[in-house]
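Just one protein chain is left out here, and the rest sit where they should.
Per-chain numbering from 1; labels A, B and C assigned in written order.
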Amino acid sequence: MDEKNTNRLEAFSDGVFAVAITLLVLNIKIPGMDSASKPLDEDLWRRLLEEWPSLVAYVTSFATIGIMWLNHHRLFTHIKRTDTGLLLLNLLLLLFIVLVPVPTALLAEYVVRPNEHAAAIIYSGTFFVMACCFNLLWRYASYHNRLLGKDADTRAVAAISRQYLFGPLFYLITFGLAFINVPSSIVLNFLFALFFAVPGRPPRQLSSSNASTDLSQD
Amino acid sequence: MDEKNTNRLEAFSDGVFAVAITLLVLNIKIPGMDSASKPLDEDLWRRLLEEWPSLVAYVTSFATIGIMWLNHHRLFTHIKRTDTGLLLLNLLLLLFIVLVPVPTALLAEYVVRPNEHAAAIIYSGTFFVMACCFNLLWRYASYHNRLLGKDADTRAVAAISRQYLFGPLFYLITFGLAFINVPSSIVLNFLFALFFAVPGRPPRQLSSSNASTDLSQD
Amino acid sequence: MDEKNTNRLEAFSDGVFAVAITLLVLNIKIPGMDSASKPLDEDLWRRLLEEWPSLVAYVTSFATIGIMWLNHHRLFTHIKRTDTGLLLLNLLLLLFIVLVPVPTALLAEYVVRPNEHAAAIIYSGTFFVMACCFNLLWRYASYHNRLLGKDADTRAVAAISRQYLFGPLFYLITFGLAFINVPSSIVLNFLFALFFAVPGRPPRQLSSSNASTDLSQD
Partner (left out) sequence: MDEKNTNRLEAFSDGVFAVAITLLVLNIKIPGMDSASKPLDEDLWRRLLEEWPSLVAYVTSFATIGIMWLNHHRLFTHIKRTDTGLLLLNLLLLLFIVLVPVPTALLAEYVVRPNEHAAAIIYSGTFFVMACCFNLLWRYASYHNRLLGKDADTRAVAAISRQYLFGPLFYLITFGLAFINVPSSIVLNFLFALFFAVPGRPPRQLSSSNASTDLSQD
């Protein structure tokens, strides 16, 4: 029964991640769709190039949601059981995942005007809250191995706990930076996403010579 | 074969829940997307704050659909087999789940004018009908343990049956309240959702000292 | 490997059915969303009532796609293996399932003008083509029990084959009727969907006294 519970939580979450990541494409506007007169080739190229903020926002948000899914997937290779608390924390996380298209659309609109900070602040703020939700979910499940499998790899669990500590910290930096310098905040957001794409290393005192082989297959 | 049937009903329902919950985000309008001149920072903040009814509606509806999914999930830890009747009742339930974005959008539009009751009446009415569908589905499946597993926990089954009796009653109250006082109807809607997030307690005569431990892991 | 193949075909199809059935809600327009001045209560009720063609189209199409999913599900309790031909025929079927929101939107626009036949013709035509696709899929899989399980219930298989013969015939009738009388064509469409919701009876020579109990749980 426990096994089944995790399966369905994962299936529902996969569905939400899949729809949220796909809806990002709706933010990319196609030139000449709204106007009656369609632009000619040269004009179309120019207008497509002007769409670059939409494309940058699409790629950044796709990478971020994709890597959030990857982390969700990674956590649930360790979490084997669910209870009401976990289901509710998971819903809280998904509430913000589903919101991502909104700050993404805002960012795509305002990235061309680096003096306007609101969009970047909201964008980074959303990711800060998501990082907190991920931590809540993981701390709740891993507290005294509450919902982890009996065969949970303690080193891998410790590695995740350590890596996740950096999440809120990192996104607090990009959040702060959004008030000062918009472009660097966006670039840093993207780099932090890559940091969470790679599984964390285990804390030093626990790692042994053959630890790396186990971790390479997350 | 039975096992497989339930799996696919759950997979399809998970998909519908996931898409419906994600489409809620489309109701959040982004300031300055439609107009050619994008607002400046101060103006944008102000206009984002004016979007609060959309956000309140989004959070309320997300919580409600999420908790409906949670209940669906909980029912199907007990329901082990399907037949045509169950598949059709499940479709009926999903018909109203999918509709949720419509009353949500209405509510987001009209919540700022508490003298206009139509939106809140339709919103509460939808949830009343959904509570009835949930009851139908569960009564149909649990009648003489028709579609439950042989190892069904009779106490947990009785607890769900008892808790679900309150559903239509509760939402009838919010429905009635919508005619009198819109804000209190919305707040009550949200509180009732939380009531159904927590699994029901078993009826007194059946509960024993060690019952709570079993129920804590739904 | 075979088992896994069917699983993934079903998972992908479930996803497509789930998204297609959920997108139907986007056809329901909400009064006062586009205009700056929101209508007052009485006006809103009147305008919501004017939305009845959208709601009728939504319910009809939801029922039809839902029952198509139910049939897909029913076929795949018998189909146990896949090959490239089946995957392609399944894609062909999904191509028309995904199209359903388009004739639905057309119907919702034109149902108020029963002298205009184009929308009803296209609506019925789409379902005629879908019925043909379902037949193709099933004949391909059941031909000499090609892709059915070894333990396939021959009576149930024969019952499906017989029931499905009526599909194209039925929808040819509603298609023809759409040229003559639009409302009766739509009502008949809905009634035929209900016919396919119930599993078919086995052909007489194969049925025995205890056959009905097996079939009641499809």
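Basically, a contact is a pair of C-beta atoms (placed from the backbone, for glycine too) under 8 Å apart; a residue touches a chain by one contact, two chains touch by 3 or more.
Just so you know, these numbers come straight off a predicted model, no measurement behind them.
*Asks:* Taking the full complex into account, find the residue in C:L91, C:L172 or C:V198 that is in contact with the omitted chain.
*Replies:* Checking the options C:L91, C:L172 or C:V198, the one contacting the hidden chain is C:L91.
*Asks:* Of C:L49, C:A118, C:L165 or C:L194, which residue touches the hidden chain?
*Replies:* Missing-chain contact among the listed residues: C:A118.
*Asks:* Name every residue on chain C in touch with the hidden partner chain.
*Replies:* 1-2, 4-5, 8-9, 11-12, 14-16, 18-20, 23, 81-84, 87-88, 91, 94-95, 98-99, 101-102, 105-106, 109-110, 113, 116-119, 122
*Asks:* Which chain A residues would touch the chain omitted from the figure, given the whole complex?
*Replies:* Interface residues of chain A facing the absent chain: 10-11, 14-15, 17-19, 21-26, 28, 30, 32-33, 38, 40-41, 44-45, 48, 58-59, 62-63, 66-67, 69-70, 73, 76-77, 197-199, 216-218.
Assume only the chains that are shown with their structure count from here on.
*Asks:* Rotation angle for the CA superposition of chain B on chain C, to the nearest 5°?
*Replies:* 90
*Asks:* Let me have the rounded angstrom distance from the C-alpha centre of chain A over to the C-alpha centre of chain C, please.
*Replies:* Chain centres of chain A and chain C, defined by C-alpha means, are spaced 37 Å apart.
*Asks:* Calculate how many whole Å lie between the centre of chain A and the centre of chain B, each centre taken as the average of the chain's C-alpha atoms.
*Replies:* 26
*Asks:* By the touch rule stated above, which residues of chain C touch at least two different other chains?
*Replies:* Answer for chain C, listing residues that touch two or more other chains: 15, 18-19.
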